[in-house]
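A single protein chain has been omitted from the complex, and every remaining protein chain is retained in its original position.
Here is chain A:
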Amino acid sequence: MRQLQLPAFEFTEKQKEFRKEVRSFLQAEKQKGTFDTHADSWLSGYSKEFSKKIGAKGWIGITFPKEYGGQARSTIDRYIITEELLAFGAPVASHWFADRQSGPLILKFGTEEQKKFFIPKIVKGECYFSIGLSEPNSGSDLASLKTTAEKVDGGWIVNGMKTWTSGAHHSHYMITLCRTSQQDPKNRHGGMSQLIIDLKSDGVTIRPIQFLTGEHHFNEVFLENVFVPDNRVVGEVGNGWAQGLTELAFERSGPERILSTFPLLEEAIRLLKEKEDHRGLMEASKLVSRMWALRNMSIGIAALLEEKKDVNLAAALVKDLGNSFEQSVAELIRLLLPAMPSKHAEDVYARMLAESILHGPGFTIRGGTTEILRGIVGKGVISA
């Protein structure tokens, strides 16, 4: 089955040098106390100062064209930055979605005015985006969404509600998928459009949804007669569903689907070495082997994406397997190094163990549940 055959990719010397540069920077920042390592930092670690520092290095939107402030570097360079940030558990949540999804979407489908307006700010780490997809009655069945945009003179009036919106309380904008024409039962994916909503607009109300730890990452976003000017529609009216799908392979196969709990694994292995616990290291080495295998898949996909190949099936598999792996880290490690996990522990190990366990349920839900992914792959292998 050719679609499952991923190539071996070897980083060039230049790319290894670049990794070293990113790592040295992060090491220095960490020693200065700019940030502490946390598990699952890409969803929960907000720091405007840190995002600006990363932006100043040119490491946000590094693949974006130079004319809009990007570096026009390869997706492999972006991959390296992403990996290092996650391995350090650095606070990258503020700019995460703008770098990963919104920027590329605007560059691919946006108008020249939109590119000139948004991209330079994204690149500087000063402009954050949220993704407005899920609704209270449209979770996995996203196509059933109800938020509407009605055409008026000069723009659109949006009414509806989005939920599980990560970081809306920090973000400036939300790319909102809404219905711009009546749902056609014969074409469930038609009639939807992507609108950039300024979250400071009149009619926008953001309310926190507390995560099970009591922390605030998710929000409900209420949209009541929110006016969105014509120039804030992304791409074609009615083509929102198809546009949204194009970046999914990046989203699903990236290192954030494998490395969310890696800082815990690294710390555990450091402790096991300190204790000279050979048996414990043996067990931990099996987790490392799994991570290595999944990383090889993920890098293989990144290499194929660079060549513009279709990798949707393999990308969905990375997310499914990677998320299970992320959850399995805490489940094995807790047996190797017993402790009382606590979010408030001074001990870094006990704190990251708590973070990894408590954030665990989210891994296999966010960005498409495991069940939805398995349906996609199951159907994909049948028709391949």
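Assume a contact is a pair of C-beta atoms (placed from the backbone, for glycine too) under 8 Å apart; a residue touches a chain by one contact, two chains touch by 3 or more; residues count from 1.
Basically, contacts and distances are computed from a predicted model.
K.L.:
The chain dropped from view, which UniProt name applies: "Acyl-CoA dehydrogenase", "Ectoine/hydroxyectoine ABC transporter permease subunit EhuC", "Cytochrome ubiquinol oxidase subunit I" or "Sensor histidine kinase inhibitor, KipI family"?
P.N.:
Not shown, but named in UniProt as "Acyl-CoA dehydrogenase".
K.L.:
In the complete assembly, which of A:D77, A:D99, A:E251 or A:E267 touches the absent chain?
P.N.:
A:E267
K.L.:
For the chain that got dropped from the picture, name the residues of chain A it touches.
P.N.:
Within chain A, the residues touching the omitted chain are 1, 4-8, 10-11, 16, 19-20, 23-24, 26-27, 30-31, 37, 83-84, 87-89, 262-263, 265-267, 269-270, 273, 276, 278-279, 281-286, 288-297, 300, 313-314, 317, 320-321, 348-349, 371, 373-375, 377-379, 381-382.
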